[in-house]
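Structure below; questions to follow.
Just one protein chain is left out here, and the rest sit where they should.
And then subunit A:
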Amino acid sequence: MKISKYIKEKGYLLILSILFSIVAFLFLYATQVQQPVIVMLLILYWMIIIASLIIEYARRAPFYLQLSETLNELDQKYLITEMINEPEFADGRELFDCLQEVNKSMIDHVNSYKYAQQDYKEYIEMWVHEIKTPLAAAHLILTNNPSPANASLEEEIAKVEEYVEQALYYARSNNTEKDYMIKRLELQPVVSKVIKRHSKSFIYKKIKVVMIQLDVMVYSDSKWLEFILHQILANALTYTPSEGTITLSTEVFPNKIILSVQDSGCGIRSEDLSRVFEKGFTGHNGRTNQKSTGMGLYLCKKLCEKLNLDITIQSDKQGTCVKIVFPISDMMLLK
């Protein structure tokens, strides 16, 4: 609270005091009180007024000063009530209690949404685990009862499984809680596992896979990383024509490892490229392909952000290259 503002606020008191002084002076003068007495009384009166103004200012100023300064410095403004001390004066206490009350009700409000979201996520997780049982049963039934329709039914079930997995990771990516564990892990087994899951597409489309220097250690969560790579490879396989090549390679730098997935597909139009990580964006390729949901890369980006990985994409007519940057630091484990 600036002094000028304070004085302006207290202007009414000063004006009243001046008026009172004039009236008192005239009255005392008229009743023939001696001049020195009048001066003395007026001085006393003004001393009381000024002293009380100063004291009042001195009590309020530190509180309001602290309030506005902390508010400026805070990132999360709503934490202000945690940061200030309760003032000593009545109107300040009123304000303080008010703020506390408002804060509490806001926290309750936010929490109710948080719990609702947590609830929903738990439901999705449970649902995903439940749906796996009938899917596994369907697989078994198909294997035990060979018929000409099996291969295509298997393919459809595989697609269902993929969508189910996507739903699970979507729920996880929106959660404020951490349900991943960053560990030091070898990249090769993770990549091999993902490639194996796609082996049918690779083999039937006669797409060659080339792996260069993948025996490196990175810091990440293996399940999440598997999901991310699975999405990237699914895209690469969709847009690479048969007899094409998909190359997975790493480059090692002192402070980072870059994993590149390069395909020899049709590439992404330059005007689409900057938007591929957006939710629901399908672009020209997606529209012609029809199968695209615009969720794959969006989820990749989101999960990468949670895992502290960087993901970038480059593309030209010769193909598309997705790069995942793993920082190298033991700090990652402490986060």
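Heads up, the rule we're going with is that contacts are C-beta pairs under 8 Å (C-beta built on N, C-alpha and C of every residue); 3 or more make two chains touch, one makes a residue touch a chain; residues count from 1.
The working rule: contacts and distances are computed from a predicted model.
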Identity of the absent chain, which is to be given by its UniProt protein name, from "Biopolymer transporter ExbD", "Na(+)-translocating NADH-quinone reductase subunit D", "Response regulator" or "Phenylalanine-tRNA ligase beta subunit": "Response regulator"
Residue of A:Ser4, A:Gln34, A:Gln76 or A:Asn144 in touch with the missing chain, whole complex considered: A:Asn144
Sole residue of A:Arg59, A:Lys159, A:Lys206 or A:Lys279 that reaches the chain not shown, by the stated touch rule: A:Lys206
Touch criterion as defined above, residue of A:Leu14, A:Leu135, A:Ala167 or A:Val325 at the omitted chain: A:Leu135
Missing-chain contacts mapped onto subunit A: 129-130, 132-133, 135-137, 139-141, 143-144, 161, 181, 192, 195-196, 199-200, 202-204, 206-209, 211, 223
